[in-house]
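All remarks here apply to the structure that follows.
Here we show just some of the chains, and they stay where they sit in the whole.
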Amino acid sequence: MKLTGRLAAAPDDFIRQEFLEPQFRHEVVHLLRWYVLIEKALLGEYRRLGVLSDAQAGRLAAALDGLTPDQLTAGAAGALSDIALAMEVEVGKALPEPVPAWHVDRSRNDLQACAQLLHGREQVSDIAVLAGQLAEVALERASHDVTSPMPGYTHLQAAQVVTPGFYLSAVAEHALRFSSRLLGTYDRINLSPLGAGPMAGQELAWDRNLLARAIGCQGPVPHALVAVASRDWLLDVAADIASAGTGFSRFLTDLMAWGSSAYGLVELPDELAGISAAMPQKKNYPLLERLRGRTGHLTAFYVDFASCQRNTPYSNMVEVSKEAGVHASTMFAATRSVLAGFTLVVEKLRWRTDRMRAAAEEDHFGGFSLANELTLRAGVPWRTAQVVAGRYVSAVLAGGNGHAGHGDPAALVAAALEAGHVLDDPGSYLTNSLDVDAQLRAKLSSGSTSPSSVAALLAEQRERLGVLREQWDERRAAVRDAIAATDASLLPGGAA
Amino acid sequence: MKLTGRLAAAPDDFIRQEFLEPQFRHEVVHLLRWYVLIEKALLGEYRRLGVLSDAQAGRLAAALDGLTPDQLTAGAAGALSDIALAMEVEVGKALPEPVPAWHVDRSRNDLQACAQLLHGREQVSDIAVLAGQLAEVALERASHDVTSPMPGYTHLQAAQVVTPGFYLSAVAEHALRFSSRLLGTYDRINLSPLGAGPMAGQELAWDRNLLARAIGCQGPVPHALVAVASRDWLLDVAADIASAGTGFSRFLTDLMAWGSSAYGLVELPDELAGISAAMPQKKNYPLLERLRGRTGHLTAFYVDFASCQRNTPYSNMVEVSKEAGVHASTMFAATRSVLAGFTLVVEKLRWRTDRMRAAAEEDHFGGFSLANELTLRAGVPWRTAQVVAGRYVSAVLAGGNGHAGHGDPAALVAAALEAGHVLDDPGSYLTNSLDVDAQLRAKLSSGSTSPSSVAALLAEQRERLGVLREQWDERRAAVRDAIAATDASLLPGGAA
Amino acid sequence: MKLTGRLAAAPDDFIRQEFLEPQFRHEVVHLLRWYVLIEKALLGEYRRLGVLSDAQAGRLAAALDGLTPDQLTAGAAGALSDIALAMEVEVGKALPEPVPAWHVDRSRNDLQACAQLLHGREQVSDIAVLAGQLAEVALERASHDVTSPMPGYTHLQAAQVVTPGFYLSAVAEHALRFSSRLLGTYDRINLSPLGAGPMAGQELAWDRNLLARAIGCQGPVPHALVAVASRDWLLDVAADIASAGTGFSRFLTDLMAWGSSAYGLVELPDELAGISAAMPQKKNYPLLERLRGRTGHLTAFYVDFASCQRNTPYSNMVEVSKEAGVHASTMFAATRSVLAGFTLVVEKLRWRTDRMRAAAEEDHFGGFSLANELTLRAGVPWRTAQVVAGRYVSAVLAGGNGHAGHGDPAALVAAALEAGHVLDDPGSYLTNSLDVDAQLRAKLSSGSTSPSSVAALLAEQRERLGVLREQWDERRAAVRDAIAATDASLLPGGAA
């Protein structure tokens, strides 16, 4: 292929092997369908502008539809290993006669920027589906058990009584938040670079709004230079993913701890566990470790993109447009893996309610409730009430029985007296604080661990999930519809 | 202050010096006003719940208003260097009589989470104002010159003709995008953790919606554990800032290049420049270097927060709630510095239109236009037309005069003939391509570099800026109004 | 101060407040003594070159010694907030008569690069001392208990029997490795930039070796441009620190888990613990959380420096020389804090040997040993032996008593038989595997957990620590000696 008016050597082997060919292989797999869509959108405009006839546009569209990855790969070397040129060459071969004006006034800069964006847009939308599935599974599993007490930990010490349902509802909340943030990002990035040319705009009267519509975008990137120079969309998506991943690493940290031999509160079925041959009592969870480790890559990918974009000129640079994004597909795959794997974990996790209850009853979670009652019913100042409750708990523990259910009204009377308060009916202050189920029910505030609060929250989350799903479905449908409309418009008689 | 029922040693000196005291100093400066607001919101609820009388709530509010940083600092040691406890102690001293029930059923977990968020919310809003000012200044400066040609570079090579107005409009676009993304973040994070207690919720019938409204939030964080465990808001804000910073580093890279002795296209006034004593012709721009370097910290801060949150339990951990955010204020200050400094640069930048035009005329930017005309008017296939244009340019350059304005119709005829095309009136194809001003005007697509496109875009950007400003003003007003309403409600007779 | 032949405006307020003044404040605190040392080294060379007389050099040295931070700060505004210029001005005031040739042929580029390096060198050396103290304390504590069995975990599941001494010896190993790596870095970076001038070298016959010696460096940076452009030393140091910090985060993760209520294997004294008022049984360890969180910053600082150096020209740039290193002191302080705090933790940690032993005896750690014996003594193929051991353990667990000490020879016979092996004297195979202390002793390989291996390793580590200390002491002494010699040489009659 003759690409220049100047005699130029072919690219050095090093360049071909290290950059051009890997890029080509990647694009043929991931971007080809988007390049075809974009070319069709351009055909529509060429036709509208009178540069191409209906028939020419139709034949070009048909030729584009006929392109196959194998064919393009076979012709890559003859097209400088550039997919856009390879497509041009192969389409040319399939045409009954040349179409001289095809690609007039066109640039590869906005073309590549656009194809990358459309690929990224699809990935984001796929990831949102997975996040929705995670939320769905978490909500479903949460609803199965909003009453079994388990210790809730702060600073790694058992602190309050919670339930699996309460915890899984937090997982769902994180998934919903991720989906919601992604949605905002999707809407912000779904703008078409087409019509920006190499950086300064184009010379024909391209309608950038029509172009955008034809590829399912909300509109054009307003500024031609921004359209070709910026890869902010990748930073935005990567940041959403990295931050969500940090959250997942925290949930996985809990599950790893709770699944450890020291806690034994949860377990995964054998097919999701690793087994030691000679230590069969040992059930390792490499899946949890792998998933948590995998979230670590997500932070690194953000750093990767930012690092490669940093301190480059604000213009079209292959450094930013291609090299900086080399690991984008790896990031998307890792994200899908984390989401699918974590969903599997949530779905299959067995909560060992017996051990959970035993652990919850082992410690005194009622000190806070006791102090509340001392203040509200006996008028003991709050800070003093906490001291009294603390002294009471210490006394009971010193007595050797700190198990839930065991109360010692005399010790409470003594502790209160030491602080100058005389208590009548001391046993009445201990009722709630001694019963872990009562501890659960005592939490009245919205979003709390009480079964009724959790049930209400699950319902509200389900509603939010439904709304988010509709919003994502709309966006997916809009892309499908745009593709179909663009395809249809290029069929014989299809012009608007 | 007696804080526990168990005899405990005072914190070790190391803990005090390394963690507690620096934290205290930071919170007294940055968080005190938010702690006061939150305490007032809680007073409103205590009153509504009948836990405190109107008079008690009023007196507590007055005492809170009377707190000073100096007083708190003086009392820090006696309150475990914890600002919340220090406030409780000092308020207690200011009361005419004790209020035993104050702080019953309360936790410091949601309190701290909330104060940090309100501080962060204010910072985000301040940063948005600065981003708006940058956009404003960029638009204003852009409108001053949408006609002076300068080279636009791709791959660091002069490629097309653009203008200062075109470029500055891209700067404005970046600032608008930042502001817009921050707005989405603001709305997502402006949720109140209050009422979540230590992690599992609270026991009194707190109305979390009323609490949220009293501190200017959209509503409560739906889930109690999420409310105290998550610091996603900091990741969200930091990612927005880091990504915007990466963009700024790119614009600054351009300005640094253009201000270099090799380009000489822009300059800054002496007060923004560094001067070499013995080389007075040398005008350094440490300001540009400093600003670009400063954007690098912003990426690191995101890594910092993510790194410190990573693989921690999803619960209240001082590791996440405090240590991970230790550099948040430094990040906010660096962001303000970058925005203010870059605004100053945009405002004071002098575009050396003479050198810009000379540079623009030095090279042949018209090859693309020439190829367009060959295709559209002479039916030369596009790829061939580019080869012809290239050959023509090569011939002209070989002839020794590649300056804009100089055309060589004979060379064009020869180049076309070599490709098998006979051209009539060859000079007519060269008109546009030889005139850099015509090159500018030739760009018709929206968002392009032509003066009219830029003018249209500037108007549209100004409109967007106006809308964004209104949106930010609404949010700032909402916070102010919430504070005023909460204050007023606690004055004598102020209860709703 | 007149600094240029061209009329220049004073720096803009923004530049002063954001960059110059903070830099000045930092340098006056951290770099002044190094600037003084460097100026003295230069004086020695001026004298040797005959540019200054002995008397002039002596008076300048005395004036340099008389400089105070307050005096310099007072004069900062008059010296462009540049510490080197401020020193020149204040020294000039202190001289009885002008010394015209002072500072001839000098540049601030190599001066600043040098002062920063000397500061960094000192920090590295201080940090090495702390790392040595950590190793010392870890070795000392390790030697106290090399026999108490505790579970060793892999994949968070109890897997083998280890001891506190074994674990602390790993901590010491990490500290030794850090110190050793830092030493290599120290020796690599301890090269003097002096004599490089602005980037291309100097015009007088400066002896760069003498200059290097006078400030305690091994020699000069070989290349003038590298001397002023590179800040590799900061990357090297920061990487060593960040990586060591990642290791510390892992040890702290163990200690946090072991100190949790679920494990209860270690505890810290009250002065290093956090106490909950109403839950006195709860002992939080904010110190561990803070330290682990603090290690996270160390990774971020490396990213910070790399990010700010990235894609800058390889020349003297204030972006790299100053802005990129703005957080270096914060990093050094955080590193010292992590080391001192972790040393405190290791020193004060109480190992709860009763709970450790109970935990170690709870699970079957002997499966591996049992399989070994089956293979070695009964010729059961290794993989089969593991299956047999596993079946045996399963059978015992199914029988309800998996506690160490309890053996069931009949079950072993049955398990072996199922695999086609007939065992004589089955009880003899169980001896080692049932006794956790025997499990410890059975580990024969060097570096293993057996008391004798640990004791041998501790001795060897102590030796390595001794060697490292000597090496660091030599380096610290070399710097002290160089300073003293340089000081002495400038006293009256001090010239070599």
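By written order: A, B and C. Residues from 1 in each chain.
Please note the rule applied: contacts are C-beta pairs under 8 Å (C-beta built on N, C-alpha and C of every residue); 3 or more make two chains touch, one makes a residue touch a chain.
None of these values were measured; they are calculated from a predicted model.
A single sequence accounts for all chains of the complex, and while 3 copies are shown, the assembly in the file contains 4.
We adopt the following convention: only the chains that are shown with their structure count from here on.
Viewed as a network of touching protein chains, the structure reduces to a complete graph with every chain in contact with every other.
Centroid to centroid, with C-alpha atoms defining each point, chain A and chain B lie 23 Å apart. Between the CA-based centres of chain B and chain C the separation comes to 35 Å, rounded to the whole angstrom. Multi-chain contact residues of chain C (touching two or more other chains) are listed as 274, 276-278, 280, 284, 286, 289, 303, 307, 310-311. The residues of chain A lying in touch with chain B in their complex are 1-6, 51, 88, 98, 100-106, 109, 152-156, 159-162, 166-167, 169-170, 173-174, 177, 180-181, 184, 188, 195-206, 208-209, 220-227, 229-230, 232, 235-236, 239-240, 242-243, 246-247, 249-251, 253-254, 257, 292, 295-296, 299, 302-303, 306-307, 309-318, 368-369, 371-372, 375-376, 379-383, 385-394, 415, 442-450, 453, 457, 460-461.
Partner chain A is touched in their complex by these residues of chain C: 151, 153-159, 256-257, 259-263, 274, 276-286, 289, 303, 306-307, 310-312, 359, 363-365, 367-368, 370-371, 383, 385-387, 389-391, 393-394, 397, 402. Interface residues of chain B facing chain C in the complex, by the touch rule stated above, are 3-12, 14-15, 18-19, 253, 269-278, 280, 284, 286-287, 289-290, 292-294, 296-297, 299-301, 303-304, 307-308, 310-311, 317-320, 322-324, 326-327, 337, 340-341, 344.
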